[in-house]
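Up next is chain A:
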Amino acid sequence: MSEALGLYNYWIVIFLMMTGLYLVISTGNLVRKVVGLNIFQASVLLLYVTMGRVDGATAPIFVEGRETYTDPLPSVLMLTAIVVGVATTAVALALTVRINEAYGTIEEDEINEQEHAQELAG
Partner candidate 1 sequence: MSSLPPGFLLFLGSFLVPLFRGKWRAAYMLALPVMSFLHLMGLPAGFTHELELFDYTLTVARVDSLSMVWGVIFHLAVFLNVIYGLHVKDNVQLVCGPLYGAAAIGAVFAGDLISFFLFWELTSLSSVFLIWASRTQRAFRTGMRYLIFQVGSGVALLAGVIFHVNDTGSIAFDHLGVGTLGTNLIFFAFAIKCAFPLLHMWLKDSYPEATTTGAVWLSAFTTKLAVYALARAFAGTEALIYIGAVMTAFPIFFAVIENDLRRVLSYSLNNQLGFMVVGIGIGTAMSINGTAAHAFCHILYKALLFMSMGAVLHRTGTVKASELGGLYKSMPWTAAFCVIGAMSISAFPLFSGFVSKSLILSAAAENHHIVVWFVLVFASAGVMEHSGIKIPYFAFFGHDSGIRCKEAPPHMLLAMGITAALCILLGVFPETLYAILPYKVEYSAYTSSHVVGQLQLLFFSMLAFAFLMRSGIYPKELRSTNLDFDVVYRRWIPGLFRALAPIGRFLWSTLIDGGKSIVVLVMGAGRTLCSPRGFFGRTAQTRNTVLEVAVILAVLLILYYA
Partner candidate 2 sequence: MTSEMAMILALVLPLVAAGLSFVIRSAPNVRDACSLAVGVALLGVVISLVPTVMDGGRPEIVLFEIFEGLPIAFRLEPLGMLFLLVVATLWVITTCYAIGYMRGHHEVNQSRFFGCFGLAIFASAGAALAGNMLTLFFFYELLTLSTYPLVTHHQNEKAKRGGRIYLGILISTSIAMLLLAVIWTYVIAGTLDFREGGILAGKAEGPMVIVLLALYAFGTGKAALMPFHRWLPAAMVAPTPVSALLHAVAVVKVGVFTVLKVVIYIFGIGFLTDTKASVWLMWAAATTILLGSLVAMTKDNLKERLAYSTVSQLGYIVLGAALASQWGIIGSGMHIAMHAVGKITLFFAAGAIYVAAHKTQVSQLRGIGRSMPFTMTAYSLGAISVIGLPPFGGAWSKWYLALGAAEAGQAILVGVLMVSSLLNIWYLMPITMNAFFVPPDEGPAYPPIKEAPLFCVVPLCLTALGSLALFFCAEPIYRLLLPLVPGAGGGG
């Protein structure tokens, strides 16, 4: 039990992941979907940072008397991932704006109806 609780970071990761995915699935609002996606990505950031941690280690900066350091690489990688995430969010939001201009709504159901009508029209 304690072992499972000891991995609480992972539980948080999984919780965030599920929340993100659930948001994407449950909502028809495009902006909320983007937010869900962001949460989903954030869970991964946490996952990486967590796995880089070493018990009793310090930040990977040379300090006298410290033998163990956390693995710096995951954190570094996550910097890239954050950039990617931001870019993605930017593109997604830009698209949402364009969709709003084109369809007059950002609700997926309504957009779908409009597209359906367009398809029938040819």
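Picked so that all candidates are chains of the complex that A comes from, given by their letters.
We adopt the following convention: a contact is a pair of C-beta atoms (placed from the backbone, for glycine too) under 8 Å apart; a residue touches a chain by one contact, two chains touch by 3 or more; residues count from 1.
The structure presented is a predicted model; accordingly, all values stated were derived computationally and were not measured.
Trainee: My understanding is that every option belongs to the complex but just one is in contact with chain A. Which one, out of 1 or 2?
Mentor: 1
Trainee: Quick one: in the complex, what on chain A touches candidate 1?
Mentor: 21, 24-28, 33, 108, 112, 115, 119
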